[in-house]
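Yeah, one chain of the complex is gone here, protein chain that is, but the others are all in their spots.
What follows is subunit A.
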Amino acid sequence: MPALRLAVRRLLQPVLLLLSLLFLLAACSSEQNDPYPQAERGKNILYAAFTDRPKHLDPVQSYSEDEITFTAQIYEPPLQYHYLKRPYTLIPATSEEVPVARYYDARGDELPADAPVAEIARSVYDIRIRPGIRYQPHPAFATDAAGQPVYRDLDAEKLRGIDQIADFPDAGTRELVADDYIYQIKRLAHPRLHSPIFSMMSERIIGLGELGETLREAAKEMPSDAWLDLDRFPLAGVTRVDRYTYRIELHGKYPQFPYWLAMPFFAPVPREVDRFYSMPGMAEKNLTLDWYPVGTGPFMLTRNDPNSRMVLERNPNFHGETYPCVGEPGDEAAGLLADCGKPLPFIDKAVFSREKEAIPYWNKFLQGYYDASGISSDSFDQAVRLGVGGDVSLTDEMRAKGIHLLTSVRPSVFYMGFNMLDPVVGGLSEQAIKLRQALSIAVDQEEFISIFMNGRGIAATSPLPPGIFGYLDGEDGNNPVVYDWVDGRPQRKAIEVARKLLAEAGWPNGRNATTGEPLVVNLDTTSGGMGEKSRLDWLTRQFAKLDIQLVVRSTDFNRFQEKLRKGAVQLYYLGWNADYPDPENFLFLLDGTDGKVAVGGENASNYANPAYDRLFERMKNMESDGPRGAERLAIIREAIALLQHDAPWIYGFHPKSYTLGHSWLHNRKSTDVGNNILKYQRIDVARRARLRQEWNEPVLWPLLVALLLLVAVILPAAIGYRRRERGTAR
């Protein structure tokens, strides 16, 4: 018997212990599934998630969406986008006003604003920042009684015991000055940093390319980890006017430049911060600007653990900004002006948790542990109901929780591009154009959006997405090559029209009219997984409508890029997200002077139509507002008509973003260009606490059932054991 008791105890003890622990925990309070520390309950904290860890937080390198979610809240470039106004409007961030370009000819004489582009040799932007703006507290600014930096000669030994920025005992701040912006623009040319816009900007900013060369030579003379003091190297095109004003001089005219001034690339980086992070031993401890950004924005990064959690906290030195009082029609009714004039930011802290998988992310949102969420394909039917007419509404479950839905068409375009250098599908001959037009008709984008995107997109008729100047709705924006305008709606042309075009192109029934060989089109794409396969199968069927054989050549991203660079593709699949809301940022994708094969540019189709290039050249140097706005619009329409006729792309779709927000989250408006949106968000903390508690009452009966089941298994075993032990030998 003692042996039996021992055995039962051995078997049951760990299980009972575990179950008791669970019972105890469940009994302690509700919200046992709360993933956040109990101390955070009831605090003014916004909870969000991120999927991919940011690679760079240094404003000179950061360029992806994952990164700008953080950098845009920390760094302050001189300009920003108005949160509510549409179309997107630039407004000052740290600057006094949005700078206006002054133009000069080659002799240095100032020209009027409407001077011909050919006469403009230089554009000059004077940017005056507001005095009194201060940086977040940071050890790089800590000074001693003599005004010298406290941390000026650190090394690996002195850094012992310091693992993060918060470990430095002293911190300080200082006022933002024009020199900080100049220093950062010089950093674009830093030989050890890899700014993605350096090459492009060195063609624009006077002297930037030369500075890059000078810095490269200077760096060669120094140890690889030595600090390169950029103040020692002048930049001809960027100069200090006074303590708060700096001047940027550009080659020629570049009206899109102010948009760049709203990106973190042009945010200030103080010299002492650069020097601080360059000290020996800092990089080994990940103490770099790439890891711990320093800015003047409303938030500062206080915890950077991109593997699990990143935390932004209110910058105590934030200069003060108020919530906007004007927006677009409908904003007032939507409650978006209710906080007019109130000081920003509203929240004290934002906690971003890493969620690699869609299922936990979605379930945590439903439990109230994330304040907002996107909608993955898996959750779409649970969240959204599509009406017969394509209208979108939330499901009853979502409505019952008070969740609201925000939708917007993203400033992006996805397309299948033809390689215009290809002897079969490329070129501007009448036959080639008809072949591409036929394929444009055959690939039913509306069906694709319906089947594969849950209706989350609109079919593209040109490279320009809605919301971008030059995009036309209705019949004016119709692509007459692909659609007929019937009863006030676009209707895709019948497949017979495509067949006729194909025959006129010399490929009747998908066969060469002369040789009888079948037409085989190769599609290069990056893909993988079942979802992609089903898409490609669908695409094959679209081509089969014209008896054209589609061969899909799936490859990894790098191989794909290499093929594009070499022009070794026939048809490829790509997309483009806007850098800024200007038509130039889309139409340049087909600029003949920027061909991928010829100059390694962004025109992956290598489309080169001199007529289009002339129109693009005129259009890109014009402003959308002002007296020449109408002229610009006319040029864009002409350019788009050319693109629709030549069909270098099969225009795909502009994706729609759907985001959900809980009832306690206020002031949310879809914005795909401005990213510094965190400061506008407001949370009703009491409501969140109440609803979270209501939704997360633990269910305890399964524990009891588990316990009973365990007993039901162990008891017969124990009885059986006892019977055997007591039984007679057999």
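The criterion applied here is as follows: contacts are C-beta pairs under 8 Å (C-beta built on N, C-alpha and C of every residue); 3 or more make two chains touch, one makes a residue touch a chain; residues count from 1.
Convention: contacts and distances are computed from a predicted model.
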Name per UniProt, for the chain absent here [options: "Dipeptide transport system permease protein DppB", "Cytochrome c-type biogenesis protein CcmF", "Cation acetate symporter" or "Aldehyde dehydrogenase"]: "Dipeptide transport system permease protein DppB"
Per the touch definition above, residue among A:N44, A:T239, A:Q561 or A:S670 touching the missing chain: A:Q561
Residue in contact with the excluded chain [from A:E76, A:D180 or A:E355]: A:E355
Touching the absent chain when the full complex is considered, from A:P191, A:G252 or A:P466: A:P191
Option from A:T89, A:T214, A:Q367 or A:T540 whose C-beta touches the chain left out: A:Q367
Contact set of subunit A toward the excluded chain (per top definition): 3-4, 6-7, 10-11, 14, 18, 22, 25-26, 31-35, 37, 53, 55-56, 63-64, 191-192, 194, 196-200, 283-286, 288, 290-291, 305, 307-308, 353-357, 359-360, 363-364, 366-367, 369, 556-558, 561-562, 579, 600, 602, 696-700, 702-703, 716-717, 720-721, 724-725
